[in-house]
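Every protein chain except one is present and positioned as in the full complex.
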């Protein structure tokens, strides 16, 4: 395993220490239980936004804590859901009196831990709502499974809900925005290489030099199918086809096109992916009114990309364009 | 070779097409000769800023074209300096009457091509100045070599010179800012893995699973020495030691600490690197007043990091904090 | 013919050792159809529980189990955390104040614990989860008890049933948890959670064989 780390068991703690040293103006880090929270938390009268999940997906979620986005994020061990005690303490820390929204990715572990945390927080008198993001169209037969995984749309939900909260909207209004993203976002990813989990030390899966994994999750879960490596344009077609055929919208609609790098894929390749994805949107009459290109939900060092489409109405555009000031995303401030 | 590309010969063109599709509000792309330029170029009365170099280092330089940073960037083939005709056309395109600064990285090829372009542009009556950035302390005995390579400080120079130009400073004043960065910036990098140049198809160098390359360049050039893989903290010490012992400043000075990812290294590892680098600054009495963490000068898919320290005075702080709006860097707008 | 407070502490200690030994094995199982963390999570959790043992030296079985559950809940994470947390918390509820457990007590405790896991995870038998090891173990205990078996015999039957339940998961297609995303591709692999459940129950049978 070639990684820029010290002790595999210390990866998350040391990363958090790095975040604390790097961004004291934006965020603070609480240790035991671990969570990252806005330096000015709680913001009185504002709905608090909490997300969390396994580590290894940075900048999601800790990198998105700050003005206009999350109020706190709970990092679990690498690829493992965080625990209820983290979520409870973070929820208490960011409750400004207007309630707290938990943005949860649809994984059994995340859901169970967030549910337990929400129960505990409610018992302490905090108004908690949760929205579960489940946008990964790679998961088929979702009636017979744990449902679709939550992937790319999560970051978009955090951005627009963060803006909505900043604009003073109520908890139920922020929930509505989140549900809109949940309904209008669709994603699919692929891997050229496996990631290597630090405490494991070897790649999670073996992918021969001439093969790729289509429909992979963000934890190195095997995907829909493994196949021969193809040129970028064909891969993008294979990702876009299931997204577009599942879209609850139609030609003429405005969309945000998000091309995400999995951690080991450099920007030059992301723009080659973006090029084709944009062309396919145009062919389907979808207007790309905003885009978002970069490694925003990584899967450690995995090489690969994922694509997310989100329908945008006037309100989502306003919320997307609202200023944001976090370690991992910044504009307008 | 596992890359998200189509034809290896088309990598640069297709990346540029992706940039053109993604950011029409910010930049335009000229093909044959290839360059990326500000959508509103030339900005009348403003000093024009041009940089360029081989492709494969994205977002540098094309991703830094826009308000508050570069006016144009010339991408060469992967890892090959662009050519004088590109630079000449780009220089003409961005000359707003106040002259043009060429920010050049110190490589024989880049220098010769930029020199020829400057001669041609001057012959056409454009006031051109050039500053050569040479901040890589990995290169020793620089009197007996082509001199130090230009690496991390280049991005910092582009940011602050861009702000200076935006604030209406004259060509010679912008040159002064650039020379200050050249004098006050120091960098050093390392690789955990080699990059693979698309048209080559195999890794540029073989690095066994238990070894790393210290002092590597951004083109997969071999470094100062190859050695056994070490824990992150020790690696950071090995990068910081030559930087700090070469620094033209002293305890009590303010610095910007830039931890750069080489393309294949994910954010979680960059923050582990940042943590130690920040601690070492503190041990030396250097105040980290700004930081910059991310894959800003990549070397294709190489896994590794580089560290840059830049002394900051009041003026550089003002220029660093000035708004910037480019595909690869954005704040305040 | 009963399980003492010290036996319970022994069991937890033995479990911690066995999960540590099987850390990489569980990781490998989870890598095949999940995300390669189950072994690391369980090991981390039980390591944390071991750190709590000194303060449990003179406590009742209910407290021991509840502390174990709370600790797992806040250190394991993933799906395993809430599920195993619930398992031990429920055991703790049913053995509150007790200083030893008869076979009947253990049946009541384990049954409630497994029902808690089912409530939390909503998995049914055959979904390819830890429930496929846990539920048969409870049934086997009950049957052994009604057949008049001794505690140690019953524990052996129960571990055996868990093992069979674990092995049975191999050909199945997962319907719950992360493995379910794989669809048909999850068939042919043994469920990691069912495996850790078997290991825990086998540890009980081994540790308590002279009870």
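When the chains are written out, they are named A, B and C in that same order, and each has its own residue count from 1.
What we mean here is this: contacts are C-beta pairs under 8 Å (C-beta built on N, C-alpha and C of every residue); 3 or more make two chains touch, one makes a residue touch a chain.
Source: prediction; values computed, not measured.
Q: Determine which of the presented chains are touched by the chain that is not presented, and list them.
A: It touches the following shown chains in the full complex: B.
Q: Of the residues listed, B:5, B:43 or B:78, which one is in contact with the missing chain?
A: Among B:5, B:43 or B:78, only B:78 touches the chain that is not shown.
Q: So which of B:145, B:170 or B:287 would be touching the chain we can't see?
A: With B:145, B:170 or B:287 as choices, the missing chain is touched by B:145.
Q: Which residue, B:204, B:298 or B:326, contacts the hidden chain when the whole complex is considered?
A: If we include the chain that is not displayed, B:204 is the one touching it.
Q: Of the residues B:221, B:253, B:269 or B:301, I need the one that contacts the missing chain.
A: B:221
Q: Need a quick check: the contact residues on chain B for the chain that isn't drawn.
A: With respect to the unshown chain, the touching residues of chain B are 33, 54, 76-86, 107-109, 112-113, 115-116, 138-141, 144-146, 149, 197, 199-200, 204-205, 217, 219-222.
The working rule: only the chains that are shown with their structure count from here on.
Q: Report the chain whose CA-based centre is farthest from the CA-based centre of chain C.
A: Result for the farthest chain: B.
Q: Just how far, in Å, is the C-alpha centre of chain C from the one of chain A?
A: That gives a centre separation of 32 Å.
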